[in-house]
Every structure is written in C-alpha cells, then in structure tokens.
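First, the structure itself, so that you have it in front of you.
The other protein chains are all here in position, but one chain of the complex has been omitted.
Let's look at chain A:
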Amino acid sequence: MKILLVEDDGETADYVARGLTEAGHLVDRAADGREGLILASDGGYDALVVDRMLPKLDGLGLVRALRAAGVKTPALFLTARAGVGDRVEGLEAGGDDYLVKPFAFAELAARLNALARRPPLQGEPTVLRVGDLEMDLLRRAVARAGRRIELQPREFRLLEYLMRRPGQVVTRTMLLEGVWDFHFDPRTSVVETHISRLRAKVDRDFGADLIHTVRGAGYAIRAPDRG
C-alpha cells in the first residue's frame, strides 16, 4: 500500500515509517499540515495517517479540506488527546479512524489494513465464506461443513466482524469498538473470553482451526493452508 504519514514529531514519524516500510508498505512523509494537504490532494494514496496537532494546518483542518475537495482517501488520526469528545470530533471532520498515542505498532498496522481494504458499499455480499465456514447474512444463519452452528446475537456479530476481514489482523480494541461499541479499555479480558467461546462453537468439533491468535496483535480468521 502507498501511505502518507503526516507527523511533526520526528521520532514518532521515524518509528511509524520504519514499521510500515518493514511491513512492505510505501511511505511518504510530511512534517506539517500544509505539506500534507498538498501531497494528499493528488489522491494517489491508499491511506493517510494524520497527527491531530500539526504546525501550519492542524490535522482536523487538513482532513476537512481534503473531504471538501472530494478526496476520499481513508484517513486515520493519531492524537495525544484522549478526551471523550475528541474521537467524535475527529470522525465528524471526515476521519475514518482514531488512534490515541502511544499505540502499539501492531494496532496501527491492523487498523490501516482494515481501512484501506474496506469493501465498497455497493454490492454488499449476502453470504460470507471462510474455508468451509459459511455465514448467511439474510437468514442470520451460520454453518460449517454443512453443519448448522447456533450463535447468540453478539457472537454472530463478533464472527461477522472477523469474517468481513478474512486474513486480516483484528485487534482487541477494534473488536471492542466494532462489536460492542466500547470506546475504552476494560481491565478484564472480555475480548479473550468471547473469542474462546466463539472458538468452542466454530472450531472445536472441526478438524482445522479458522480463528487464529496473532501474538502481540490480535486475531485473524483465515482458511487453513492447503499446501
């Protein structure tokens, strides 16, 4: 992916750029809002990573200006502000995701992947498939290898969230936000317990595991390797 990083703090910028480059992405850097706006206006990027507090033009202003100009490149805000209203403010300005500093690099990588690979809104699929697992979104039914699996509504949403991002790493906080609408970090490992419940239903009685733990990052659902 081609990613534009707009960040004035040199050390954070180095760290993010290095990580993204190692992960195989192409990274351009801008150190202030105006430079970022000029680069991003081409629209040639797959995703933008924008710090909220920037010299010359702040992050909110940058994304607002881009959206006003019709540039729809997905944008992720980085911020040192973790206020309750700040996230909403960022999303209202046209941002697509919001990450509070400091963050684990794996979190940023997973979220960028999710943003850039978001499926287009039209042509919404009615059936999701990963390996021999099948989810019928209209009948709200799940089956694996032809055997029906009974899920609670929230388990269904959790599995749906994973199956809509096959092969992608999904972090704990992404699940908390996306499935339960929790925008804070509970001290109890609630995500882990829900995942293990889901695994008991989806993976336990079948040969190959579909839900994988990605160490230090989160979870991913993917079909077993055939080779």
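As a working rule, a residue touches a chain if its C-beta (ideal position, glycine included) is under 8 Å from a C-beta of that chain, and two chains touch if they have at least 3 such contacts; residues count from 1.
Heads up, the rule we're going with is that contacts and distances are computed from a predicted model.
This figure omits one chain of the complex; the name its UniProt record holds, of "Proteasome accessory factor PafA2", "Carbohydrate ABC transporter membrane protein 2, CUT1 family", "histidine kinase" or "Nitrite reductase large subunit NirB", is "histidine kinase". Contact with the chain not shown here comes from a single listed residue; of A:Arg34, A:Arg81 or A:Arg117, that residue is A:Arg81. The chain not shown here touches chain A at positions 9, 11-12, 15, 18, 53, 80-85, 88, 101-102, 104-105, 154, 180-190, 193-194, 196-197.
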